[in-house]
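All protein chains of the complex are present and in place, except for one that has been dropped.
Take a look at chain A:
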Amino acid sequence: MTVISVEKDTDALTLTFVAEFAADVDRVWQVWEDPRQLERWWGPPTWPATFTRHDLSVGSRSSYFMTGPDGTKAGGWWLVTAVDAPTHLEFDDGFADENGKPDDSIEPVKATVTLESIGDKTRMTTLSRFVSLEQLEKMVEMGMEEGMTLAMGQIDEVLSA
């Protein structure tokens, strides 16, 4: 895997993350489509995700929760807004309580995923659009593993390797 580029826009509050994988587009699509594969990478190892509902068709709602080391649960949901398998996916990524009940007090993050074939590799572009700092902060809290430092240190090691 190679991280090709990362673009951060502090005004628009967007992040565009581009990575390349040594697999074909169909195979990379599977890690998004198959809930058993998706839950192996969506949450950090200390907060693994469990998808109780997942189907990549327009209008479909996915439901998941992440379980922390002490058993605490953090819920989330997706609403699939556009699909063109196996190259394009758009969804709203929202928050939910521990029972999976959507939290409507905070807007979902808009996510766009694009897969494209580059030689024998697949380039994956994920664009995340936030509406507020509060929302971004909540997303970071939820996705981060045991505080920022540990996770970031690990990444540095990998990126410099």
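Here is the rule we go by: a contact is a pair of C-beta atoms (placed from the backbone, for glycine too) under 8 Å apart; a residue touches a chain by one contact, two chains touch by 3 or more; residues count from 1.
Note that in this section contacts and distances are computed from a predicted model.
Undergrad: Determine which name in "Transcriptional regulator, ArsR family", "histidine kinase", "AtzE family amidohydrolase" or "GTPase" the UniProt entry assigns to the undisplayed chain of the complex.
TA: "Transcriptional regulator, ArsR family"
Undergrad: From the list A:Val6, A:Val58 or A:Ile118, which touches the chain that is not on show?
TA: That would be A:Val6, which touches the missing chain.
Undergrad: On chain A, what residues meet the omitted chain?
TA: 1, 3, 6, 8-10, 13, 15, 17, 19, 21-23, 27-28, 31, 37, 40-42, 44, 124, 126, 128, 133, 136-137, 139-140, 143-145, 147-149, 151-156, 158-159
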